[in-house]
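Contents: one structure, followed by commentary.
Showing subunit A:
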Amino acid sequence: MSGREAILQRLRRHGAGDPAAVDAWAAAGPVGPRPRQGALDGPARIEHFIEKAKVADATVSRIAGVEALPAAMAAELRARNLPATLRTGSDPMLRALDWGSLDRSEGVGRVEEPATLSRAEFGLAETGTLALASGPDNPVTLTFLGETHFVALRTEDVKAGFEDFWAAWRERGLTPRTLNMVTGPSRSADIGQTLQLGAHGPVALHIFLID
Partner candidate 1 sequence: MSPHPRRVALFVTCLVDMFRPSVGFAALKLLEDAGCVVEAPAAQTCCGQPAWNSGDRETSRRIARQVIESFEGYAHVVAPSGSCAATIVKDYPAMFADEPLWRARAEALAGRTHEIVSFLTDVLGVSRVDASCAATATYHDSCSGLRALGVKAQPRALLATVAGLTLSEMKDSEVCCGFGGTFCVKYPDISNKMVEDKAAHIEGAGADLVLAGDLGCLMNMAGKLSRTGKPVKARHVVEVLAGMTDTPAIGEGKP
Partner candidate 2 sequence: MTAHEPKSRFFKANVKAALADANIQHAMRSTGPNFVGKRAKARDAMPEFDALRDRARDVKNHVLANLPLYLERYEAKVRDAGGHVHWCETPDQANRKVLEICRRVNAKKVNKGKTMVSEETGLNDFLSENGITPVETDLGEYIIQLRGETPSHIIAPAVHVTVPEIDKLFRDTHTHLPRDRDLTELSSMLAEARTILRQKYFEAEVGVTGANMLIAETGQSVIVTNEGNGDLSQSLPRVHIVLATLEKIVPTLDDAATVLRVLARSATGQEMSVYTTFSSGPRRAEDPDGPEEYHVILLDNGRSNMVGSEFEEMLRCIRCGACMNHCPVYQAVGGHAYGWVYPGPMGAVLTPSLIGVEEGGQLPNASTFCGRCEEVCPMRIPLPRMMRSWRAKEFEKRLTPTAARYGLGVWAFFAARPGLYRAATRAAMAVLGRLGRAKGGFAALPLAGGWTAHRDFPAPEGGTFMAQWAAKRGGR
């Protein structure tokens, strides 16, 4: 008997399970308790997103329209004393912009990437979290190999909490290989139980919130 059959047989000694109950569970949708902090609307939702992202040590700037992104990007790089180079995916929204003198290259993350830019599908106001879908437009390695990780997010894509985030995610028909939920820059407390930012992933995370 295969390991699979042996395991399933042992489990079935205590009941094979109830297919109707399993189907009903999936059909019921989000019936768990909904935290108040994940149910905000309007400007309060955006304010909460920004506040929570900052609590998680991210920085946030709001820009008026996607056309303003290259200038804002250049200003951030200057302010952070970073070279005017940027690694991005082939996202059409980013491609369509005029990046001026910024040296933007497209592709996956390489061993040292001073600055990477990704695009988030959604934000979660509940916890200040970004949701990124991997794919040709958005290589997953850019999220982890950038020393400073920049993320562009449309204000209209900021969802209140998990419930409406999953609903919107399904509605957009997204089935990427990975969904990366990112809340602040990487960190570790493994040395001396002291929290330090920038463990293996980015040392800093900056969010451009696009109105």
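Simple rule for what comes next: contacts are C-beta pairs under 8 Å (C-beta built on N, C-alpha and C of every residue); 3 or more make two chains touch, one makes a residue touch a chain; residues count from 1.
If you want to know what made the cut, all candidates are chains of the complex that A comes from, given by their letters.
Nothing here was measured: the structure is a model prediction, and the numbers come from that model.
Of the numbered options 1 or 2, all belong to the same complex as subunit A, but only candidate 2 touches it. The part of subunit A that touches candidate 2 in the complex is made up of residues 2-4, 6-8, 10-19, 21-22, 25-26, 29-37, 52, 55-56, 89, 107-109, 111-112, 126-129, 134-136, 139-141, 143-145, 162-163, 166, 169, 175, 177-194, 196, 198-202.
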